[in-house]
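Shown here: the complex without one of its protein chains, the others still in place.
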Amino acid sequence: MHDAALRILVTGGTFDKSYDELDGRLRFRDSHVPEMLRLGRSRLAVEVETLMLIDSLDMTDADRARVVEACRRAPEQRLVVTHGTDTMEHTARALGAAGLPKTIVLTGAMVPYTFGSSDGLFNLGSALAFAQVLPAGTYVAMNGRCFGWDSVRKNRGTGVFEERA
Amino acid sequence: MHDAALRILVTGGTFDKSYDELDGRLRFRDSHVPEMLRLGRSRLAVEVETLMLIDSLDMTDADRARVVEACRRAPEQRLVVTHGTDTMEHTARALGAAGLPKTIVLTGAMVPYTFGSSDGLFNLGSALAFAQVLPAGTYVAMNGRCFGWDSVRKNRGTGVFEERA
Amino acid sequence: MHDAALRILVTGGTFDKSYDELDGRLRFRDSHVPEMLRLGRSRLAVEVETLMLIDSLDMTDADRARVVEACRRAPEQRLVVTHGTDTMEHTARALGAAGLPKTIVLTGAMVPYTFGSSDGLFNLGSALAFAQVLPAGTYVAMNGRCFGWDSVRKNRGTGVFEERA
Partner (left out) sequence: MHDAALRILVTGGTFDKSYDELDGRLRFRDSHVPEMLRLGRSRLAVEVETLMLIDSLDMTDADRARVVEACRRAPEQRLVVTHGTDTMEHTARALGAAGLPKTIVLTGAMVPYTFGSSDGLFNLGSALAFAQVLPAGTYVAMNGRCFGWDSVRKNRGTGVFEERA
């Protein structure tokens, strides 16, 4: 299997939150994605591009348009978008509706990477694998599973991603 | 995308080593795979079966035959085999030569899961994703990449998996 | 040196906050002090009593009176009080003013114990040591140092405890 060139587009979300010990709040500083790739001993040819570092509850339509545009202009055919889980399905729909001829996989985390018990590393490994293999289309990779952009929702009660009827 | 039923066959390796604080040695106790699936918030339909818990340098031909046989008799079509990295390529070749009509992905870790800086969670997420999507065949998922069974080797100098000429 | 019986009075604070992955907020569930004592392989004769689990910014005079009363009625002569850092100096003064004939050491953490980079374990080890050795009085143990109750303040700009002029 030959290596596909990949790009990771960072938008923020729980994935990248840090604990600010001066005021006890969760904040964004820099993305942890490069450190996560090092920890995973990744040898993929991957570019990391930080588009924004925001909570996905704060993501506007204009922000989503920026994500779509960044995916469009990326030279790579295979993209991973890190994203807050709360509105990941909305950005997935914006990307899916754009119908770009690329493989785009959104992923995120329920717990910040810097905290001991994060699912972030598992999800990043999963998303990068799906992005290398799946045909063009927009997908959400969470909970070890992969969903099409038009058939996924986050269950707010359980925090689990599931098929949308 | 519908869920494929998966089985994880545990053979040991660095993945599952623990530090024995009484004698300062690395030992096997139980597999950490179930805990890793919990940490990854996995919702995959997955069976975990511990075949053996050994260092892959100690793996004999008879052990490899057991792994092949376990893959053959597993009711699932999609399998992940956790394995020490030192001889992973040998077991991959035994599995590849058996030519089972199943998707089999071997993975492992450079650092034990219980230590802070393990690549195990990244690799497990990656292997489970590849196993869900790739066609029948035997593969090695390490360093974020996926290799066919007949074209992979571990570079002992760098600890990195790479294509075999 | 013979073992002094100790009591740890838990009041909450950053020490004991957990990340709630359903709403992304920091919450109290149970105290992590028992788990921290296990991790520290503590063999001290110590009772853990959870008085309250609150943010120290929410601590009222009535709460402080409860802490003083709990110290008074404790059968042990040597006490550690876990406390949020923001108002630790106020509770120290309430305890100091009460003039109980006991050794009372307040401590806390800048980062929740469950996050990877917490100072909590260091501070707990430090506080328990000071509590075993110092004469009767009220103290604050933070940043590896120990301060008398009437001469300590938290520098809000740096997050560091220092002598009060």
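A, B and C label the chains in the order they appear, each numbered from 1.
Note that contacts are C-beta pairs under 8 Å (C-beta built on N, C-alpha and C of every residue); 3 or more make two chains touch, one makes a residue touch a chain.
Source: prediction; values computed, not measured.
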Listed by label, the shown chains touching the absent chain are B, C
Touch with the missing chain holds, among C:L9, C:L53, C:V67 or C:C146, for C:C146
Touching the hidden chain, out of C:A5, C:L22 or C:L39, is C:L39
The missing chain sits against chain B at residues 14, 19, 21-22, 24, 26, 55, 110-112, 114-117, 156-157, 159
Logged for chain C, residues touching the omitted partner chain are 1, 3, 36-37, 39-44, 46, 110, 117-119, 121-130, 132-134, 139, 141-148, 159-162
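Throughout what follows, only the chains that are shown with their structure count from here on.
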Interface of copies chain A and chain B: same or different residues on the two sides (over or under half shared)? same
In terms of mean CA position, the chain most removed from chain C is B
Between chain A and chain C the C-alpha superposition rotation, given in steps of 5 degrees, amounts to 180
Per the C-alpha means, the centres of chain B and chain C lie apart by a whole-Å value of 45
Here the gap between chain A and chain C, centre to centre from mean Cα coordinates and rounded to Å, is 39
Taking each chain's centre as the mean of its CA atoms, chain A sits from chain B at a distance in Å of 25
By the touch definition above, chain C meets two or more other chains at residues 116
